[in-house]
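A single protein chain has been omitted; all remaining protein chains appear in their positions.
Read from first to last, the chains carry the letters A and B; within each, the first residue is number 1.
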Amino acid sequence: MAVHAPAEARRHVSRLAINRLGLWLFLLSEGFLFAAIISSRYYLQGLNRPETLNQVLGLGITIVLIASSLSAYRAETSAAHGDQKGFSRNTLATIIFGALFLVGVSIEWREAFHQFPPYTGFGTIFFTMTGIHAFHVLTGLLALGVVFFLGRDGRFTKGASWGVEGTVKYWHFVDVAWVFIYPTLYLVN
Amino acid sequence: MRRASPRVALRRGLWVFIALVVLAVVEYLLTLVMKSGNLPWMVIMNIIDAGLIAYFFMHIAQLWRREE
Partner (left out) sequence: MALLPLVRGLSLGAVGFLLGGGLAAGIRGLMGLDPWSAEPVIVVGYVFGLIGWLLGVGLWGTWAREWLGLAPKKDHVHDWRRYFRFCTDHKVIGVQYLVTFMVIMLLGGLLAVLMRVELMQPGKTLMGPGQFNNAMSLHGILMVAVAVATIMGGFANFLVPLLIGAEDVAFPRLNALSYWIIPPVAVLLLATPLMGGFDAGWTAYPPLSVINAPGQTLYLLAFLTFGISSIVGGMNFLATIITLRAPGMSWSRLPIFVWSIFAAALISLTATQFVAYGLLMIILERVAGTSFFNSAQGGAPLLYQHIFWFYSHPAVYIMILPAFGVVLEVLAHFSRKPLFAYKWVVGAFLSIVVLSFFVWAHHLFTSGMADYLHLPFMVTTELISIPTGVVFLAGLGTIWLGRLWLTTPMLFALGFLFNFLIGGITGIFLADVPTDIQLQDTYFVVAHFHYTIMGGEVFAIMAGGYYWFPKITGRMYNDRLGKLHFWWMLVTYNLTFLPMFWAGVQGMNRRVADFPPELAGVNLFASIASFFLAASFVVLVYNLVVSWKRGPVAAANPWRARTLEWQTTSPPPLENFPAEPQVMGSPYDYGVPGSVHSRPGIAGGAQEVKHAQG
């Protein structure tokens, strides 16, 4: 048994690079899910869009989510440069922005229930699309929470920090998905 | 991109953020102005959005650039 080489010695591609590739592949896969959802919007509803959509809220939550991407980026950059305070502060900011986004969506849902309920044509698309996206936001928030909780002791600011990097990449992806969803639901005509 | 100093990196993030917000606002205003057929413009702007986020925020170039 002594002749067996240790596991790590055999790797020629670093663990970090493998993790990155795996996550990107997963995000590619998720991209297909959102492509399916968006294509079903055009298949069923064409460019139809109710006038009662809350446009201000739509633009507002979009900007909030973009802001959360910025703070996520700052959290990752801070961690990579050993800035524990910056990491904690920005992770928390990201969580708050993300939660705010969800609050915005739930306000939107309350209004939508009266204007275009889920059994109507547009409501079907609206609730499904925002619902699936909000589910992704929720999972991202859980991951960010774990990262924030674990990172209090400074473990992520000492160099390799795949936990932060992976979570933040996922969070950016959720933002990208919304960037496509926003005009698809609110703007196209 | 090479590993930048924290200050440069944070500033770059801010510029990307501003660009994304501007794009979102332009999308919104464009809809107010154009009463139909704005879909191609939305797609173009969304692709720019995605490109900015993927390149600057998600460091997609790490996949084919060998460093570290």
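Observations on the structure shown:
We take it that a residue touches a chain if its C-beta (ideal position, glycine included) is under 8 Å from a C-beta of that chain, and two chains touch if they have at least 3 such contacts.
Quick caveat: nothing in here was measured; it's all calculated off a predicted structure.
Taking every chain of the complex into account, the omitted one touches A.
From the options A:Q84, A:Q115, A:T128 or A:N189, the residue with contact to the unseen chain in the full assembly is A:T128. Considering the whole complex, the residue from A:Q55, A:Q84 or A:T120 that touches the absent chain is A:T120. Where chain A meets the chain that is not shown, the touching residues are 3-5, 7, 9-13, 17-18, 21-22, 25-26, 28-30, 32-33, 36-37, 40, 43-45, 118-124, 127-128, 132, 146, 149-150.
Convention: only the chains that are shown with their structure count from here on.
Chain geometry summary: the mean Cα position of chain A and that of chain B are 15 Å apart. Residues 6, 9-10, 13-14, 16-17, 20-21, 24-25, 27-28, 30-31, 34-39, 42, 45-46, 49-50, 53-54, 56-58, 60, 62-63, 68 of chain B touch chain A in their complex.
Taken in their complex, chain A has these residues touching chain B: 14, 16-17, 20-21, 24, 47, 55, 59, 62-63, 66-67, 69-70, 72-74, 77-78, 81, 83, 169, 172-173, 175-176, 179-180, 182-184, 186-189.
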